[in-house]
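Heads up, one of the protein chains got dropped from this complex, but the rest are sitting where they should.
Going by the order they are written in, the chains are A and B; count residues from 1 in each one.
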Amino acid sequence: MQFEQPVPVTWVAGFIGAVLSGNQNLQATGLNEIHKVRPGDISFVDLEKYYDACLRSSASIIIIDKEVECPEGKALLVTEDPFSAYVKLVKHFRPFVPAAKMIADDVLIGEDTVIQPNVFIGHGVRIGDHCIIHPNVTLYDHTVIGNNVIIHAGAVIGADAFYYKKRGDREVAYDKLESCGRVVIEDDVEIGAGSTVDKGVSGDTIIGRGSKLDNLVHIGHGAVIGKNCLFAAQVGIGGKTIIEDNVTLWGQVGVSKDLTIGAGAVVLAQSGVPSSLKGGKVFFGYPAEDARYKRRELAWIKRIPEIWEKIKGLSQDAGERSKEKGER
Amino acid sequence: MQFEQPVPVTWVAGFIGAVLSGNQNLQATGLNEIHKVRPGDISFVDLEKYYDACLRSSASIIIIDKEVECPEGKALLVTEDPFSAYVKLVKHFRPFVPAAKMIADDVLIGEDTVIQPNVFIGHGVRIGDHCIIHPNVTLYDHTVIGNNVIIHAGAVIGADAFYYKKRGDREVAYDKLESCGRVVIEDDVEIGAGSTVDKGVSGDTIIGRGSKLDNLVHIGHGAVIGKNCLFAAQVGIGGKTIIEDNVTLWGQVGVSKDLTIGAGAVVLAQSGVPSSLKGGKVFFGYPAEDARYKRRELAWIKRIPEIWEKIKGLSQDAGERSKEKGER
Partner (left out) sequence: MQFEQPVPVTWVAGFIGAVLSGNQNLQATGLNEIHKVRPGDISFVDLEKYYDACLRSSASIIIIDKEVECPEGKALLVTEDPFSAYVKLVKHFRPFVPAAKMIADDVLIGEDTVIQPNVFIGHGVRIGDHCIIHPNVTLYDHTVIGNNVIIHAGAVIGADAFYYKKRGDREVAYDKLESCGRVVIEDDVEIGAGSTVDKGVSGDTIIGRGSKLDNLVHIGHGAVIGKNCLFAAQVGIGGKTIIEDNVTLWGQVGVSKDLTIGAGAVVLAQSGVPSSLKGGKVFFGYPAEDARYKRRELAWIKRIPEIWEKIKGLSQDAGERSKEKGER
């Protein structure tokens, strides 16, 4: 998220109780997880293996759990528990405010947009023109919806990221990473009944222009879906995954987090995608591979009994030869 | 859909701006996609490979994008974009009317039927006797529900078909086919929490008498589910698929569109059904096959290392024999 106005790093240090080193004059302009940082942002790191990536990222202010050398021009905020410090900042800058009404007072709704009964619309939501929002839909705070968008009944847009930090040493093992991102749904999108699109942890989850999602589809936090994609029913997309333009995913396809599917790819029903796929091809199976190759693989599996018979034949021949040889 | 009263074909031609040929005196009695047409219906075709099927179908009036010979007694409506003309007719005869209330004024609800709080019931919906509709359910316009039906919370009945026409040449690639069909739920059906049943494109999606759907099940547009079927949680059924009576689908089974599963079939959990299955048997795997056969296949896969060892043995023998022969 970006702040409405810059925040002095000295104030941040005080607020989270951290020791400040490096550039004391910095003004923080946003708060982002490492995958989304921009210059001016505060980010955090609490695993030694990610120190380098974070220190060399665009983040200007880094909350860290160890005193290290501060990169030129940046600021470090050293504290025992950077995760909790980050969550404290999220809660301060994007607090959860209980709703007083079904539709918050500061919502912007465009012309010719129909809001059917019983739709919840949270604080700061913006909806464009010529949209239909069907009954029992939930739009969490700060969701942004373009023009000509249809959202079917029961869909949930903008629920929290499924993102926790494991605390090995405690009875309650997981701390929740509070999300401060949004969902942005571009023009001409249609979202099916009962589908769920989670907000980004710090950035936006985006459904690109003209894309169509069928029913009971799940889109994880911070995923970026391109333009003119088609996702059939019960597809699931993991967090921060990128689906480029014109991708078709058939029913029940599952796509893991943090990967990319290239433009124009087609993934056949029930396939599982554990790692990135190139564009322009048809994929199938688990792990999803070129569909032609995968079909041959299925055909080969059916030939194992034939292979077995051949081997039995060869073994018999060999046995007879050995016997023959012995007799000679 | 069938019209409330016949509509002169001459009016239709004028309304969609088409050139009329053939029988000018016809009265259109309905509007249907090619899969559902009856005599008196208007249908449309815009792909040369389907011309023949459409012209020879029961449709009396055909919207088409090329001048062809008109079959005896029928009428042709020639226009550049039959898809858009058809959508224009759907919007005219079954317009989307925003709801003024949670329960529309013209809804018919039977005796001893309980509507829990917060249920949305659209225009023209009919519900029989002794039903329970749990909270936060959405019943779109024109849904028909029989007697003794239970619909659990959050279910969505009658959302639009997931059906688009690709326009290769435009920034926004897909045009939505507006649906004018309905969902018909027969007596004694139970539908689980969060399940979604889409309306037919032009005909009815039917859930047959006595069938039971668990939670988060998806039923595509125009699917026809027989009597006394059991679908476990997270099953998905593609559009226009026919499931005959007494079929059992276990959890997370996916069934593709436009196919038939025969009466009494059982499909085991997580299986995928890409093509029609006969009745009376147990199926399993992807693509779903006779479960006994599939289990043997899994067992064969586990024997590949053994096969490999045998081949190594045979190769060694052969190698020794060659060597021996060489030495002789």
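Just a few scattered comments:
Following the convention adopted for this analysis, a contact is a pair of C-beta atoms (placed from the backbone, for glycine too) under 8 Å apart; a residue touches a chain by one contact, two chains touch by 3 or more.
Just so it is clear, the model here is predicted, and its values are computed rather than measured.
Looking at B:His152, B:Lys199 or B:Lys257, the residue that reaches the missing chain in the full complex is B:His152. In the full complex, chain A touches the omitted chain through residues 96, 98-99, 101-102, 118, 120, 136-138, 140, 154-156, 159-160, 162, 164, 171-174, 176, 194-196, 198, 216, 218, 220, 234, 236, 238, 252, 254, 256, 272, 274, 286, 297, 300-301, 303-304, 307, 310-311, 314, 317-318, 321.
Think of the hidden chain as still there; on chain B it touches residues 114, 116-118, 132, 134-136, 150, 152-154, 187-188, 190, 192-194, 209-210, 212, 214-216, 227-228, 230, 232-234, 246, 251-252, 269-270, 301-302, 304-305, 307-308, 311, 314-315, 318, 321-322.
Keep in mind that, in the parts below, only the chains that are shown with their structure count from here on.
Least-squares overlay of CA atoms from chain A onto chain B yields a rotation of 120° to the nearest 5. Chain A and chain B have CA centres that are 30 Å apart.
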